[in-house]
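The full complex has more chains than appear here; those shown keep their coordinates.
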Amino acid sequence: MRLNGRKTDQTRSVSITTNANKYAEGSVLIEFGDTKVICTATVDEKVPPFMKGQGKGWITAEYSMLPRATQVRNQRESARGKLTGRTMEIQRLIGRALRSVVDLHALGERTITLDCDVIQADGGTRTTSITGSFVAMAIAIHEIAEKHKLARFPITDFLASVSVGIINDEPMLDLNYEEDSKAKVDMNVVMTGSGKFVEVQGTGEEAPFSREEFNQLLALGELGIQELVELQKTALGPVISEKIEKVAAAARG
Amino acid sequence: MRLNGRKTDQTRSVSITTNANKYAEGSVLIEFGDTKVICTATVDEKVPPFMKGQGKGWITAEYSMLPRATQVRNQRESARGKLTGRTMEIQRLIGRALRSVVDLHALGERTITLDCDVIQADGGTRTTSITGSFVAMAIAIHEIAEKHKLARFPITDFLASVSVGIINDEPMLDLNYEEDSKAKVDMNVVMTGSGKFVEVQGTGEEAPFSREEFNQLLALGELGIQELVELQKTALGPVISEKIEKVAAAARG
Amino acid sequence: MRLNGRKTDQTRSVSITTNANKYAEGSVLIEFGDTKVICTATVDEKVPPFMKGQGKGWITAEYSMLPRATQVRNQRESARGKLTGRTMEIQRLIGRALRSVVDLHALGERTITLDCDVIQADGGTRTTSITGSFVAMAIAIHEIAEKHKLARFPITDFLASVSVGIINDEPMLDLNYEEDSKAKVDMNVVMTGSGKFVEVQGTGEEAPFSREEFNQLLALGELGIQELVELQKTALGPVISEKIEKVAAAARG
C-alpha cells in the first residue's frame, strides 16, 4: 500500500473540467490529485515562418509554473530573463506528443498554441499537461473543423500521458511529488488511444534498470493511459469523441 | 444604466476565496466579475541585501497574466526575456500600496512576496490584485505574528483598491474591459479602511479632466473601497479583522 | 521657510534653453535648480507597425540618467542589459502626457521621439522632462507644420508638469532631492495651459493622506504649472506660442 492509500497500479483522482477560460478556443482545468493545470488552446489563422507555403498546420506548446505552485517559491522565468532547460524540455515534449496525433495537412495553414500553466504542482505536471492539452486541442480543432468545413477531421487518435516509477523495487503508477523524489527509476509514457507509444522517456539517474523492470513499467503505463483516455472521452462528449474514434479506427484498418 | 445592467456607482460581483493554494503561507482567489486573480503570499525569513541589518521587514509583489487571460493571446514575458513596462509599473504599485499599511519594524527582518497571477482578465486587474493581495498578506502575517509572538501586530489598516472612470461624461465605478476602452479618463484609487488615500493615479490621455470631475471620481472610489473592505473582513474572519481594526483605531487616536 | 530659502509655493529657478543640440529637429536644455535635462525631438516620417495605416501620428519618449547624474553612481542600464521599472514608468508617463495635447490625425503618419537625458539630478527629473520635452516637441512640430503645410496645427494646448509634496505637514511646491526624501506624500501633476489635469499621481507610501491634503496639493500644482507655461511661451517665442493658444482657445469654445 502506498502512503496515500493507493494501490501500486492506481492513478490519483483525476478530473477534467472543460471551459475553464472564457476567451480561449479550447480550455480545460485538469487535476491529478493536488496537481492542477490550466490548458488553453489558441487558434491562429497562420503558421510560423518556417512552415509557410507547405499547406500544413502547426501545433506548439508552452509550459510554465506559477511561482508558488510548489512548496518552495521559484523565481519567475520572466524575472530571470530566460527559460530553464526543464521548461524547454517539457514544452518541446508536449508539442511533439500532440503533433503525433494531428493530421497537419487536414488542419490546413493554422497554428494551435497550447498553454499549460501549472497552478499547483504535486508531481506529474508534464504528463498532466499532455493529457489536458489533448482535450483543449480537440475542442479547438473541432470548432475549426465545423467552421471551415474541413474535408477530413484532423485528429487521428486519442493521446494521454502518465508517469511510472520504481520505489523500493516496486513499480508504481502516477507518482506524486513525494513518491517521485524517492523513485530510483522514473519514466514518462505517452500513448495513443490505440495503444501505441508516442514517447517513452525513462531515466535511471539514481540506479540503472533492467529490461524486465522496463517491461513492468511500460505495462503499468499502458494501464493508466487506457483509464485516462476514457476520462478524455467523457470530458469531450460523444460528438467529438466519435469523430476521433472513427479516424483512429480507419487508420488501424 | 450600464451595458451590464449595473448602476454607475455599483461594483461588479466580487468574491474572495481564501486557501486557494495548498503550499503558500496565505492565498486567495479573487474575482471581480470575469476578472480572476490568484494571489499568494510567500514568507521568507530574511530581507533583500539593500534592507539588511535595519531590523525591518520588506513587502514586495510580482504580477503576471497567463498568456490567454485576455481575448487575444499575449506572448509570455519569459519568452521575450523581459518584463514589459506595464508589468513593472503594476508590480511596483502593488508592493508600494501594501507597504503603506505594514509596520515593517513590527514585522522584523522578513520578506513577504505577493504573487498576483491573472487567470482571466476583464479590466481592473491591478486594483483586483491589490485588494486580493491584502487578504493573502494578512493571513500570512497573522501566522507569523502567532508563531513568532510578535510584540505588535504589523498590519496598521485595511487596504483596498478600485478603478473609476468617465464614460460619455458619466463617472462610473469599477470599469470592466469594454468600459475601460471607452473611458476618456481612467483613475485607480488605493485607500485604507480609515478612508485615507494611499495612491491616486488619474490619466486623461484622451481628454484632460477638470477639478470637479476629479472630485466626483474620488467620491465614487471611496464608496467602492468601503464595500471592498467589508468583503475583506468577511474573508479574513473576525480574529484577524479585529486585530487590524484595533491597530487602525489606535493610530487614528 | 525652506532650507534653500524658498517659500512653500515657490519653484526653483527654472531656465529653458532652446537649440541645445545641433542635429535634432527640436531640442532644449532645461534646468530646475541643479536638475538638468537635455530633451531632443527626433522626427521620423513613419509610424511604428501597430499604428500603420490609421492616418495618425505617434509621440513616444525615452528617459535615461547619466550614471553620475546622482550623488552615488548608478550602473548603466545598457550594462545591466535591461531598463529598470522606474525608467519604464517614467518614459511611459512622458509619452502619454505629451500625446494628450497632440492631435495625432493632424500630425499625420509621423513619429516624434523625445529623448530626455538627465545630465544632473536633484529631484523632479520626470516633471522637468515633461516640461522640457513639450518645448522640444513644439519646435519640431512647428517645423513639420511649415514644411508640409499641415491643414491644422497639431498641438492643442500647452503642457507642463511639476511635483508637490507634504513635508512636516506642510504642502510644498517643486521638491528638490533632499526635500523629496523627507516628504511623506509625493505627487506629480501634469496640466494643460487651460488648467485641466492630464495626469495626477499621488503616493502616500509613508503616510496615507486625506481629501483635504489632496486638494491643497492640487492647488499648489496648478500655481506652479501656470508659471511654467509662461516660461515655455517665452522659450518658444510668439510665433509658435500663438499657434498653440489659438488651437487651445478654439477647443475651449
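Each chain gets a letter, A, B and C, in the order it is written, and its residues are counted from 1.
Keep in mind that, in the parts below, contacts are C-beta pairs under 8 Å (C-beta built on N, C-alpha and C of every residue); 3 or more make two chains touch, one makes a residue touch a chain.
All figures in this text were calculated on a predicted structure; none of them were measured in a lab.
Counting all copies of the one sequence in the full complex of this file gives 6, of which 3 are shown in place.
In this text, only the chains that are shown with their structure count from here on.
Think of each touching pair as a link: the shortest run of links from chain A to chain C has 2 of them.
Taking shared numbers over all numbers used, the chain B to chain C interface scores over half, which places it in the same class. The most central chain, judged by C-alpha centres against the centre of all protein C-alpha atoms, is B. Note on chain A versus chain B: their Cα superposition corresponds to a rotation of 180 degrees, in steps of 5.
The geometric centre of chain A is 52 Å away from that of chain C, both derived from CA atoms. Averaging Cα coordinates per chain places chain A and chain B 35 Å apart.
Centre-to-centre separation between chain B and chain C, using Cα means, comes to 29 Å.
Shared interface positions of chain C, i.e. residues touching 2 or more other chains, are given as 82.
Chain B meets chain C in the complex at residues 82-86, 88-89, 91-92, 96, 99-100, 157, 191-192, 194, 196-211, 214, 218. Considering their complex, residues 21-24, 27, 34, 38, 40, 42, 44, 62, 64, 66-71, 73, 76-83, 87, 113, 115, 117, 119-120, 122 of chain A touch chain B.
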